[in-house]
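Part of the complex only, each chain left as placed.
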């Protein structure tokens, strides 16, 4: 196999590593079919390239090993671009962004970092939010790490934690699940670029993916998908 | 519940005792009595109900009918005070049933301390005394498995003695032992008899029964078939006992 | 997303349950075959074989299944073997089950009373004949209840195959929960389904054990 | 080889591994002690004369033994929260593990009780010991001695099974591994190290139980019969 792109073309099939347990990027609809923003991005890509699409089900922790060990060709799974990750895999251009906040129960009095002292903050283990919070050693934070977003949201919905660090979309979801526990964003954490991840050294595939992203940002298709699931548009600097 | 039995009353008495296991009638109207200081030997072929009769005396089996009185306890009644009964009765089984995780001393002191509330030091002295009675002083701190079968059986007898029972029951206490070990256990029992202990023993050792028993009870098919002094073994009245002592002689 | 538990969710859970059963069967067959070899190796007359199989058992039994699954899934790929998730999970479960079944069966073989081995030896039977005609038939009787009992463990442990991307019962429950967020209700349903799969096996194993207990007490003293 | 192994990059994080291993051991220790007590009580309860107590103990044992630990942990964790009771992840993990291992202990102890020869109990009855005294002096220790290997294996299994506590935010060894591997993207190396650590932990536990066995069973020690 000289080149991953050739392999994909030859197989007429692309294998995409996607976590379907992190709504609204990946989830199951009421008829238990995969849906979500990442799922639709993947479907769009496969359609444009005329390939059959295979989802490699993954969890947050196994997203990257899946492409490193050749079990999947690319990752489309709310993968934010960080320097650490860039040492291990290559990233395309961003295809979306993710606003991360610390969100708290509406009735809580948390306003800023000092108020968070001794309050457990729920977070998905190994996500960029986790890394960001873990690096704030000076702030004396208490972090409760869950295996995936779903468990974290469940913990928030059921009352195990009153604060979470996650995307704004997910923070807003909690109240929908349990009207007596409405969460709202209180402290902005960071904005991350989301990109497609792939194994290092696959330049031809990388070029082709970048071209595809550029085109679909321009024609508004990616923005439409984002708005459909996240309720807001992509940031202005990305749309222009 | 316990009355002091007057010396004229028997220590153990069974009257018309009935006992079935399911459809099998094991005791079919058994009656006999044991006087204070008497040694009674229960003999009979395998399955004739000897062990069952013995176990009924200490209430390890409930009887279906009849009357059992032991040291004034009405053993056949459902409301008999079991723990009081068993302080008056010592029982030793064929499989010695020493507690394997306790030393011989602990085996002996356990019941006096736990049941009678005896002080540990006093119980230890007692253990030494009863072990001397069975000739095992030096095994005080050994564990059961370190003893030979005969020694284990003697220790089991000592353990019973430590509760100072009024009557002792023995169920074929030597049948798991070889001849030499048998001899040492029988010597201990002989000594107990000489000291005036009341005893009921199930045994296959005809020679021994002849030598030590004041009275023989021969059981056959759940009934007392023949009873009398040791001499009935040499001149049996019934053909069943004749046959029984006949086959028993094969062992010689 | 959201909404109430509907027939699709239940179908999805049912599909997960089917995968749980499928994985269990694969694990039982694979683990059974390898476990049998392990059991024989553990009582081999060759010391080196005994030690090697002993180390194998210690290693596998000392590692959580979660970690074995992970190593099986990514480890095989890392050394250049392309395997499907099914093959990787099957291989990992086989390793795991074989170590436990091997030990269970070794115990059963060795619990055939020593005099039985000697009686067979005294009749001039060869080692293989002793094993096949005298020891194994008795060991199988002894081994059936604990083996059936261990199948319960297998069924429950396949829930960990979710880490390598298997949507079996546990994972399907998590996924349904992600769209409904009624953890207590959903996990209770999952618990009931597992119970429905496992309890009959437990009962069966207990029944076998009781029946055997009776048979065994009737055997000649050994 | 499609993957280059780089152990030093992962081993750099040894303080995290160590903390995870320590928490795993701590979880196992608490659950072992509590589970042993709880399970023994349940085993005694299963033999109770009251059908209510015996039945309740049986339902407990069978329910736990026939459902996965992960489900039990979720039910305890989210169930307690739904009731408005909030405990630390550690407390919940210990509680769930205790409930779990208690059921297995109950089954094992029951087998131990049943393995005490009838003659032992009769001998004790013949010595006028009360029911409670018989349980305490004659049955308990020998029963534990009989099933000690099975018990210790169960507790080692419990330690390994505690890896699922990562799901409810207890930072034990597997949680640490997940965290480190998503941080370093060295999954394979991380899990090999973790596997080695688990093997070491299980050896440590077995050694500990061996030592405890020497203390608990003085006869074994004196007569030199290994368990």
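We just call them A, B, C and D in the order they show up, numbering each chain from 1.
What we mean here is this: contacts are C-beta pairs under 8 Å (C-beta built on N, C-alpha and C of every residue); 3 or more make two chains touch, one makes a residue touch a chain.
All figures in this text were calculated on a predicted structure; none of them were measured in a lab.
**Student:** Report the copy number of every chain type across the entire complex, expressed with the labels provided.
**Tutor:** Across the full complex in this file, the copy numbers are A x1, B x2, C x1, D x1.
The rule is short, and it goes like this: only the chains that are shown with their structure count from here on.
**Student:** Which chains are shared contacts of chain C and chain D?
**Tutor:** In this structure, the chains that contact chain D and also chain C are A.
**Student:** In terms of Cα-based centroids, which chain occupies the most central position?
**Tutor:** D
**Student:** Taking each chain's centre as its mean C-alpha position, how far apart are chain B and chain D in Å?
**Tutor:** Here the centre of chain D sits 46 Å away from the centre of chain B.
**Student:** How many Å are there between the centre of chain A and the centre of chain C, using C-alpha atoms for each centre?
**Tutor:** Once rounded, the distance between the two centres reads 37 Å.
**Student:** How many angstrom lie between the CA centroids of chain B and chain C, rounded to a whole number?
**Tutor:** Each chain's C-alpha centroid was found; their separation is 52 Å.
**Student:** Find every residue in chain B that makes contact with two or more other chains and list them.
**Tutor:** Touching at least two other chains: none.
**Student:** For chain C, give me the residues that contact two or more of the other chains.
**Tutor:** Residues 74, 77-78, 183-184 of chain C touch two or more partner chains.
**Student:** Could you list, by residue number, the parts of chain C that touch chain A in their complex?
**Tutor:** 1-3, 6, 8-9, 11-12, 73-74, 77-78, 82, 85, 162-167, 174-179, 181, 183-184
**Student:** Show which residues of chain D lie in contact with chain C when the two form their complex.
**Tutor:** Where chain D meets chain C, its residues are 1-3, 5, 62-63, 65-72, 74-75, 78-79, 82, 156, 160-161, 163-164, 174, 177, 187-188, 191-192, 194-195, 198-199, 201-203.
**Student:** Could you pull out which chain D residues touch chain B in their complex?
**Tutor:** 117, 119-120, 122-130, 133, 137-138, 141-142, 145, 217, 219, 222-223
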